[in-house]
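Of the protein chains in this complex, all but one are displayed in their positions.
Every chain is named by a letter (A and B) in the order it is written, and numbering of its residues begins at 1.
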Amino acid sequence: MRRWLADRWVMGVALLVLAYLSLPIIVVAGLSFNRPSSRLSYDFHEFTLDNWTHPFPTLEMRDAVVRSIEIGLIATVISTVLGTLMAFALVRHGFRGRAGINGLIFLPMATPELVMGTSLLALFVAAQIPLGFWTIVIAHVMFCVSFVVVTVKARLAGMDRRLEEAAMDLYASEWQTFRRVTLPLVLPGIVAAALLAFSLSFDDFIITNFNSGTTVTFPMYVWGAAGKGIPPQVNVIGTAMFAIALLVVGASSLQGRRARRAALAAPVAAVGAPKSAS
Amino acid sequence: MGHETPAGDLRLANLTKRFGVFTAVDDLSLTIPQGSFFALLGASGCGKTTTLRMIAGLEEPTSGQVLLGDRDIAGLRPYKRPVNTVFQSYALFPHLDIHENVAFGLRRRGIRKVTDQVERMLSLVQLEGYGRRKPAQLSGGQQQRVALARALINHPQVLLLDEPLGALDLKLRRQMQIELKRIQTEVGITFVHVTHDQEEAMTMADTVAVMNAGRIEQLGAPADLYEYPATAFVANFLGQSNLLAGEAAGHSGDDVLVTAHGARFSVPAGRARADHGSVFLGVRPEKLHLVAGPDQVPAGHQHLGGVVSDASYVGVSTQYLVRTPWGSELSAFAANSGVGGRLPVGTPVTAHWDPRHAFLLPRAAGEDDQTSPLLDEPPVGALS
Partner (left out) sequence: MSALAHVPTSSGQPAAPPGARRGRSRLLPYLLLLPGAAWLLVFFVLPLLQLAAASLYDPSGSISTGYAMTWAFGNYPDALQQYWPQLARSFGYSAIALVLALLMGYPLAYGIAQKAGRWKNLLLVAVVAPMFTSFLVRTLAWKTILSDNGWVVGLLRDVHLLGADGRLLATPFAVVLGLTYNFLPFLVLPLYASLERLDPRLLEAASDLYASPLRAFQKVTLPLSMPGVIAGTLLFFIPATGDYINAELLGTPNEYMIGNVIDSAFLVRLDYPQGAALSFLLMAAILAIVFVYLRKAGTEEVL
């Protein structure tokens, strides 16, 4: 009995902590089906599907969500391109000042968002750049680039250089080698980086808050509504975000598992296949 | 495209590659006749892979030429050379299936209809029906064959093989050695094979070049290299040798006379790489026979006395160490053919050999006797 406990108490604690981490999501999902008793109440009152059938109670909230998606897409494209180029330079080329570049990429990830947000605001004000949609895009690209570099770099570094040599040996020019071998092999890393960038951008509040002027993104909308009462539809958006992300993760892990299972099945299949040379 | 170039021998002329201060390949010159199976044999770091990569175009020579027929290809990009490579651990494209891996080179050269050729090539390497699998779904031996098919389908003038069997287990390696030799005979392409495994080089290649420190120590047919090595390095790297330090003491008829450790020996002049000054007198362990006393030595054989200091039974043979009166040890292999009993440690014995099996090598003054340790294969071959 003591042994049994000793072996399992860690897992027990771990599951309790996971429950603590999961509780708010469950609550958000539950509240998305709630008809609150009053505008300022956060308690569960009555079950309804209305929030899901009418996810945008106001034009303002719909615009905020649309704007967040627009900003997220633009920031994702720019930061993915910039970050991927940097990752290639870092992994594939020698150059002077590598330490400086590494520092430049690492620092934004280690700096509090508050400091990045306020400093960018200070710059925009000093340069008299009007705050709005594009200043938000600039800010989001800035903090997404580093994460893209790190993600793509990991994928690139894990790639066997000999595959590119083999392609060149097999009559592929530099461009063909990149197009046919390098890019397809790095693509999963680039896609992962883009998804990460989008989710960082879509969810950012602190930096956006300082650099948005009067432009309202979805997090800004939630922040503004927190004081005067959050419409329950906010929880619909939150639940939908969660479901979409979960689907993406599930699909990619399923794909990975299928590939692994195929690899495991191979030796078994080989037994029944044409006899190998002997 | 490289194909139209008149076929010809592969020649390396004064090829040198330096990485900073380190000279990986040092003024290398050699000719590889068209259609031959050529092995570059050496320990890791001897420059054999660098040589191969310079032929492939993956490394630029610091100086020198790589000539295919009359044409210097040293400055051409890899994809401009009629040369293909089977890479160490294969480098199969993991995102493409076997069919597309094999078709890769054809497609890059703009050939549309590839299916027939790919099928034919897969059947040459006995992988019919595997076209739709991904590389990760194949065993090591199968991957090795795909790598071979992927290179051969391009009909290169020269096929380069970089330790192609290194990742396979022993049994599969033996199988693939035979297989590779068969395929080479069938397609008639020049194979240049880089390996650290002397047995692999000897079973497959027509010509073996033993490399050491960026230079070629000796080049020739496997049997010639083994029976009559040119340097102490080759004598020890290719199989094992007993090398006795001695001084050449003039000629007697067709023989070169040697004094070593106070005794006089002779070697036929045709087996002497040196006939004056400091020399090594070499005898292979399997050519060294042990008998109870000098009276049992056959006529014409030469001999010396000693005491058995170690005996290892390895099944097919028993490997003895014999301690000489001057303190060095000689190794001798006795086949377990059922003739003669085993000699326990401490037995006084006489070791004898036919002088026609001995050889003389130049020796740097001050070098002492050399005996390979009691191992099945030289230890250099075990790691790469």
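Keep in mind that, in the parts below, a contact is a pair of C-beta atoms (placed from the backbone, for glycine too) under 8 Å apart; a residue touches a chain by one contact, two chains touch by 3 or more.
Remember, predicted model here, so these are calculated numbers, not experimental data.
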item	value
Contact with the hidden chain (one of A:69, A:101, A:154 or A:192)	A:101
Touch with the omitted chain, as defined above, among B:74, B:91, B:118 or B:248	B:74
Contact set of chain A toward the excluded chain (per top definition)	6, 10-11, 13-15, 17-18, 20-25, 27-28, 31, 42-44, 81-83, 85-86, 88-89, 92-95, 101, 104-105, 107-108, 110-116, 118-123, 125-126, 138-139, 141-142, 145-146, 149, 173-175, 199, 203, 205-206, 209-210, 218-219, 222-223, 226, 230, 234-235, 237-239, 241-242, 245-246, 249, 253
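What we mean here is this: only the chains that are shown with their structure count from here on.
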item	value
List of chain B residues in touch with chain A within their complex	56-58, 77-79, 83-85, 87-89, 91-95, 104-105, 108-109, 125-130, 133-134, 136-139, 141-142, 145, 150-151, 154, 175-176, 179
In the complex, chain A residues that touch chain B	160, 162-163, 165-173, 176, 180-181, 184-185, 259, 262-263, 265-267, 269-270, 273-278
